[in-house]
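For this depiction, one protein chain was excluded, whereas all remaining protein chains were kept in their positions.
A and B are the chain letters, set down in written order, and residue numbers restart from 1 in every chain.
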Amino acid sequence: MLSTEPSTPLVVLDLLGIFVFAIAGALVAVRKELDVFGVLVLAGITGLGGGVLRDVLIDRTPPAALVDWRYLAVPLVAGLLAFVYHPALGKMEPSINVLDAFGLGLFCVTGAQKALDAGLGPAPAALLGMVTGIGGGIMRDVLAGRVPAVFRGELYATPALAGAIVVVVGSYTDLPFAIVAFTGGGLCIVWRLLAIWRHWQAPVPTGPASV
Amino acid sequence: MLSTEPSTPLVVLDLLGIFVFAIAGALVAVRKELDVFGVLVLAGITGLGGGVLRDVLIDRTPPAALVDWRYLAVPLVAGLLAFVYHPALGKMEPSINVLDAFGLGLFCVTGAQKALDAGLGPAPAALLGMVTGIGGGIMRDVLAGRVPAVFRGELYATPALAGAIVVVVGSYTDLPFAIVAFTGGGLCIVWRLLAIWRHWQAPVPTGPASV
Partner (left out) sequence: MLSTEPSTPLVVLDLLGIFVFAIAGALVAVRKELDVFGVLVLAGITGLGGGVLRDVLIDRTPPAALVDWRYLAVPLVAGLLAFVYHPALGKMEPSINVLDAFGLGLFCVTGAQKALDAGLGPAPAALLGMVTGIGGGIMRDVLAGRVPAVFRGELYATPALAGAIVVVVGSYTDLPFAIVAFTGGGLCIVWRLLAIWRHWQAPVPTGPASV
């Protein structure tokens, strides 16, 4: 193993976020009528893709997802569960969307912090925090043959970016990381939940579509 | 050149596998009515994409495909051949699928071994062996605007994973690499050929598709 074992509570949170993302990804695969392998791959890509992309970009390779076996086991289990129990899970989707918001809040915080740890400046670190949160879902949608949901009005990226910005700004203060992380993650989660509840949409271009 | 020259028989096998994959990729491009450049790119991506993705993930950059000129020359030749002779090659597709199975068996073995050499654990090494075998085809399908065939019932990934697992398990034994490699590659090839011959399909989710 190449990584030092990270502190347990953070890893448990990370694995929970991956689990929820993976369930959401597997349900997309089921609806696209993909086979069991497609379900497992989309579960894994949705749960791990954003973090792997971040790790490749900041040169933390091999990515954590390929060094700690639990990061592979969680989406595998989630994908198999979704393959078998998708009718029940599909009905629970509103609850899954709520959990998904928590995963998003978690990933934007840990992603931004890892980018800062790698020595990146404030703007790229905030960007990579957002990418950690939304990258897996974008890859899932491309592989499933649809334009990423996050580009089509779904208010998903902005809360992740806001949470990541809080972490970056907080790193310039004397505040303890726990407080900064809770503030940033909380902002992302509350914003995302409000967007789901109130059907907030990201603005689309106005005026005649130029041809 | 950054690499030491690898032993010739393995390289010849590798290049043969890339050639067959590239022909298959170029035929997809011809059917999608892409231009000569699209045919060459899909040939190259199909032949080299899985290995390049693996090399990026295990931090063996620049990837072998960018260090040894023969790895670029082979898909170039394959793509040009397919561009000109695609009517004949299209008719030979059953034979190409058989050769493709040999490429798959080869890549899952070499991919898993390279991941082990990079210090990865057993589960990620098996995963990367499979990725080496199927990654290029997935990229080809995404670029050609279709959902990857490997997600739609085609029994292709499982044999590659099985072959890679044999290599990983074998690395914990005292067996010589040649025996382990032939067993793993052979298992993958036979399974894949049986799947083609018997029209075996990967299972799809059952029950009502949740909306």
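We take it that contacts are C-beta pairs under 8 Å (C-beta built on N, C-alpha and C of every residue); 3 or more make two chains touch, one makes a residue touch a chain.
Here the structure is a predicted model, which is why all the values come from computation and not from measurement.
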> Per the definition of touch given earlier, which of B:144, B:162, B:181 or B:195 contacts the omitted chain?
Replying inline: B:144
> Contacts of subunit A with the missing chain: which residues?
Replying inline: 56-59, 118-121, 123-124, 127-128, 138, 142, 145-148, 150-154, 157-158, 201-205, 207-211
> Mind pulling the subunit B residues that touch the left-out chain?
Replying inline: 1-2, 27, 29-39, 41-42, 52, 56, 59, 61-63, 65-67, 69, 72-73, 83, 86-87, 89-91, 93, 142-145
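The working rule: only the chains that are shown with their structure count from here on.
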>> What's the distance between the Cα centroids of subunit A and subunit B, rounded to whole Å?
In response: 29
